[in-house]
Structures are given as C-alpha cells and as structure tokens.
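Omission of a single protein chain aside, the complex is shown with its protein chains in their original locations.
Showing chain A:
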Amino acid sequence: RAMELPPGHFPAARAAALAVGYLRYLRGGPSSGLQLRELRRARLQDIDDVGHKYYLELELEDVLDKDRTVSCTAEVLYQLGSKSSAPDVQLTVQGELRSTEEADQEFYNRIRSLEKELVAENIPDSHGNVPPELEPIHLLAWAASGYVIWQNSTENTKFHLAQVKHVKQVKRNDEDLQFDFVVLLHEMVSQEVLPWEVTLLWHPQRGARVPQSRAMGAGS
C-alpha cells in the first residue's frame, strides 16, 4: 500500500523539507535551529479521495551544535485539490537536543531591556555575514519562515529562507516579544525569490507563534 521512495529523489526531499519547516516553527527559538542531516527513508501512500501521504524517517541536527542529532518520524499529507489548506504534518521526535533555556532567557531579557526597538536589515548580508548579536534574530526568522513554508507548500514546491530583508521589533504590553519580518523565501522549483511579511510572537516558555503573514506584491 505504501510505496518505497528513493530518498535521493525529489518527491521525498520536498516532503522532508516541509516537515522540517513545520518542526522549526513548533520548536524554533533564538538559540537553536533545526536542520535536516539525512533523510533515511521515505514511503508514499496514495489515498483515494484524500491525497498523498508521505511517511518519512529523518535525522535532524541543531545548526549551533552539530555533534548531536535526533531522529524524527513524520507523516506529511498533501490533501487532494486543496489550494487553501496547509498540508497536515504529524511528527514524533526521539531524543533530546541540548537545552536552550538559559540562552533563551538571556536573549529575552536583553531584548526586553532595549530602550529603542531593534531594527535590522539584510540578514545575512550579501557576503553571508550575520553579526553574532543578530544570530538569534536570524534563527527566529527561520522559525517564522517555517510557519509560512508549512502553510504554503505543495508537492510542487520546496521553500527555503533566502534572507531576512528587514526586521523590526514591536514593543508589547504583554510578555511576548514581537518581531515584524520581511523575509525572502526561495522556492526551488520555480526558482522565484518571494518577499513575505511575517509577524512573529515569541516567549521563552510559550514558544513561537505567527499571528499573521502575507505574501507581498500579490495585490495587497
């Protein structure tokens, strides 16, 4: 019923990228960034009247701590003919990566105590540089992009965050940090680089949430 797929072929790779994007949103923060180290196994099930379901076995690493990896099994369901709803992703992560509690709290306190709201552009810059103090912002943009990628992926797309064009912190009365991003997403199949506006809320215990996002230039 479920067909074995070569991990080196693009259908499995696209489903894996989507699963990792979703996981980045769920688990993302300023002190860690999850990346796919290896797609170990992939199977595809064509479910009549429902859609295509991919079963994936992934090995993931934290970009800031590459000595450790965790395993993840994911089920990605691309629903038939559905242009408006996001693929359904179910994940199970086995194992633990290093704790980021302390680093997260430190970042949170630092931003909360800024007198002027943080503003930055072009992360990374043209030469791939990210100033160390902006790396947490880069990682938060990665988490925010994960949401957009999850919501907008199909079997015919593979998105990556190409660059943070602009980020502006917005001070709030509640305990969340808010960052308004303009990110460039690179879509591999069409090769387009698409600007998106994404608002991200983040809190050390509550994690990341995206209350709103929209593609720029699609007739706003």
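Quick note on the criterion: a contact is a pair of C-beta atoms (placed from the backbone, for glycine too) under 8 Å apart; a residue touches a chain by one contact, two chains touch by 3 or more; residues count from 1.
The criterion applied here is as follows: contacts and distances are computed from a predicted model.
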Chain not displayed: protein name in its UniProt record ("Carboxypeptidase A1", "Proteasome subunit alpha type", "Phospholipid-transporting ATPase" or "Glyceronephosphate O-acyltransferase 2"): "Carboxypeptidase A1"
Which of A:Val50, A:Val63 or A:Leu80 contacts the chain that the document leaves out: A:Val63
Absent chain, residues of chain A that touch it: 6-10, 13, 17, 33, 35-38, 63, 119-121, 124-130, 160-163, 165-166, 182, 184, 186, 188-193, 195, 216-217, 219-220
